[in-house]
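Of the protein chains in this complex, one is absent; all others appear in place.
Chain IDs A and B follow the sequence of writing; residue 1 opens each chain.
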Amino acid sequence: MTMAAETVEASRSPGVPLLQADGVIMRFGGLTAVNNVSMTVNEGEILGLIGPNGAGKTTFFNCLTGLYKPTEGQVRLSGVALAPKPRAVVEAGMARTFQNIRLFANMTALENVMVGRYCRTSSGALTSILRGPKFKREEAETRARAQELLEFVGLGTSTDHLARNLPYGNQRRLEIARALATDPKLVLLDEPTAGMNPLETRQASDLIFKIRDTGLAVVVIEHDMRFIFNLCDRVLCLVRGETLVEGTPDEVQSDPRVIEAYIGTGTDTDEDAEDSP
Amino acid sequence: MIKIPDIPESVVVRHGAKAWPLALAGAGLLMTGSLLSWSGDPQVLGDLSISFNPGGLQIQALALALLAVVLLLAHKGPLTSLGQWADTALGLRALATWALLFMVMVVVAITIEAGGLINIDPGGWISLLGAVLLFAAARLVLPRETRDPAEAHLPGWSEILVIVVLMAAILFGTAYALGLTDAWEFVLFLVFVTGVVIAGIRAGLLSWLGHVTPRHRHVLTLAAFAAAFFFPFTQNGSDANMSIASQILIFGAAAMSLNIVVGLAGLLDLGYIAFLGAGAYVGATLSTSAFATIGWNPPFFVVVLLGACVSGTLGLIIGTPTLRVSGDYLAIVTLGFGEIFRLSMFNLDGNNGPDLTHGPNGIPAIPDLAFGSFNFGDTHNVLGIPLARFSNYYFLLLVVIAFIILVFSRLNNSRIGRGWVAIREDEKAAEAMGVNVFGLKILAFVVGAFLAGMAGTIKAHQDVSVTPDQYIFLESAFLLAAIVLGGMGTVAGVMIGAVILKLLPEKLRFFSDYRLLLFGLLLVLMMRFRPEGLVASKRRQLEFHEEDEGLAVRVEGEFAEEVKP
Partner (left out) sequence: MDIFVQQLVNGLTLGSLYALIAVGYTVVYGILQLINFAHGEVFMIGAFGALTTSLVLFRGQTSLWILPFMIIGAVIASVVTAVLMERFAYRPLRNAPRLAPLITAIGISVFLQEIVRLNYDHVPFTSWNPFDLPDAKSLIPFPQIDVVTGPAFQVGGVTIQRAAIFTIGALLMCSAVLWYFINRTKMGRGMQAVSQDPDTARLMGINVDRVIVVAFMLGAILAGIAGVAQGLQNNNIDFRMGFLAGLKAFTAAVLGGIGNVAGAVVGGLVLGIVEAMATQYIPGQFGGSPWKDVWAFVMLILVLVFRPEGLLGAKAVDRA
């Protein structure tokens, strides 16, 4: 499988940097959760972010997506510096999912995805009240695009189901569809297979390949090593808020420091506290 | 609600067969009694003392009995083909229970009003006996298999006919209720209506209506407005009820505007009456009243626009800084703002600050509106029916409220409405998905304030005077209560809530002292037992019942059905 991943990488033309994070530092009071992490994601690339519990992966994600304002460092998308505000980040073309699913539970699957279209549509209050041609066109387009995305992630038949009624695996898919609805250049997936069975995990990695094949770059946080090494073109390993290793899955996999970090004497702290942004 | 214990199964099985004829006999007795004289004293509860000339209450009893007969025939007999859709047994039980309550209350009322049981004529006792019999027999009627009313499809025209008949019934019911001056008669009429509605709910009629109305949404809206439009024509020129009705519309307009803020955007505003007040003060100060403090009298539509804009601007000023902080704070800040507004209007009397509002005395003697030669103070004859001052305002307010409802529902069913739902569901996730959370909150706040200000300018003319004590905190609480009682985020619910909260105190003056007490209790009980309100918005219902899986599945089915044209 690693072979397959490498072939895919070779067949693309990597090297055009899409996302560049430079020297990101995030301190909470005296605690440094992310210490001087730099990361580059190239166009059409799948990058894995691994690390033991409490390594600062989700915190780093939150810094990238504007939920946290990094203490120091800069994040650039296509060369343009991103303001540390979630909405600005989405509008610039970077969308995310959450580790603990945060769907709009009482909306239908379709409506959830339609909310994702919000930042790419512009009907204002007056247009909505007057119901002019623009409103009707945009509303129809939004609906069509949302339906298309639901089909893309394999939820074409669940359109009218409430998000809270969907099975767990489908909720994760729906969250991905919602992120895709914002027309991103890059999606960040926070533990997309957490709590999934092997079949669902395989389907998830198929979906991620499929997303990449449409030309998007993907960054994945994951605990499941096999999943990550099968999926990713490059892997970044964080330990205690710092970059330990960065390289191809093979390099990272065989690096003794990574093995030590995972199996070694680790003084793991619970990451749950920082999960919810 | 008191739970009547179920009858042991063995009894039901043994006597089940006798239940149907017994119930029919009960209904018959109730009818017969209602045709006879109930009361020896012709002075009480309208005139119930003439046999074969039933008074209002007797007609209601007849109607209850007739409904019972229809339900019985639908249960077993010629109307079974209709009855298969409805849970006739449950409906009958509910109807019988309320019919009994109705008759008992009639007996009590006659006894109290006329002084002693002696005043009850045989007809009254026969009806009471009939009601008891009907009640007992209905408890024994066995429920049958019923089919899901969702599958019942009548021809389109007959569904529309049902809606029209329903609206006509509501129109005449309201007109009749408003005409009742006696508190007992009014309460008994409420019991009658409640009984019929609950029987309808139990029989599944309402859930059928719930499936029919979305198919004919426009017809429903049109019929509702037509009913509201014809209401003044039922008053024979009397302006007393029209005064109440136009007060209800003002209140309803404000509640509907607040509904955008609370029901759609999920923001709690406890000082909302200030926006209505801002509009009213603009209307007053720019009027031709001798006490108006600004000597500029632009045409009224300019005043309306100005009032709305001033109010909207206040909304912007108060919203911009506070909508960034957490929702709880917003409630208190708006409360503080409401007080600032009231105190400012109270103080701006020339001694403390410029003389803008005449302080506690307010601005009296605001003249009636006049559009061209049409003066709102005059009585106009339409089709021979005189329509007086309040009717004129009523029609104007109807237009305003239609506009507010239009804005409300169109915003709700749009990209913006989806954004609001997303914010209510999970603000952080909405922000992370690119929804302009702050902008949408401000929008709700400003639009709500704008519409309330608009209504306020009309209120100034209708009330003749504007004083600070019309805009106390309690009024804001009432507006909020109309929304909570009726159903957050719904149009029908909030209008019903507004009607209930304004009409009941007018009609039930004997408990006017306890009005506020009951109001407070009502809020607490609603939040505890039915937080989604009388007419529940499906989404709100889901939000208030996060753990109810069954509800989620049910609602999902209804959502899916609505999407299908």
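Following the convention adopted for this analysis, a contact is a pair of C-beta atoms (placed from the backbone, for glycine too) under 8 Å apart; a residue touches a chain by one contact, two chains touch by 3 or more.
Since the structure is predicted, the reported quantities are computational estimates derived from the model, not experimental observations.
Visitor: In the full assembly, spell out which visible chains the left-out chain is touching.
Guide: Contacts of the unshown chain, counting the full complex: B.
Visitor: Which residue from B:331, B:370 or B:402 sits in contact with the chain not drawn here?
Guide: B:331
Visitor: Would you indicate which residue among B:50, B:142 or B:527 is in contact with the undisplayed chain?
Guide: Going through B:50, B:142 or B:527 one by one, B:527 is the residue touching the chain not shown.
Visitor: Please output the residues of chain B touching the missing chain, sorted low to high.
Guide: Here the touching residues of chain B are 262, 266, 268, 270, 318, 321-322, 325-329, 331-333, 335-337, 339-340, 343-344, 346-347, 351-354, 473-474, 477, 480, 484, 513-514, 516-517, 519-524, 526-528, 531, 543-544, 546-547.
The criterion applied here is as follows: only the chains that are shown with their structure count from here on.
Visitor: Please report how many Å separate the Cα centroid of chain A from that of chain B, as a whole number.
Guide: The computed centroid separation for chain A versus chain B comes out at 48 Å.
Visitor: For chain A, which residues count as touching chain B in their complex?
Guide: Where chain A meets chain B, its residues are 65, 67, 86-87, 90-91, 95-96, 98, 102-108, 111, 114-121, 123-125, 128-129, 131, 135, 138-139, 142, 160-162, 164-165, 178-179, 182, 277.
Visitor: Chain A touches which residues of chain B in the complex?
Guide: The touching residues are 406-407, 410-411, 414-419, 421-422, 425-426, 428-437, 443, 447, 539, 542-543, 546, 552-553, 555-556, 559-560, 563.
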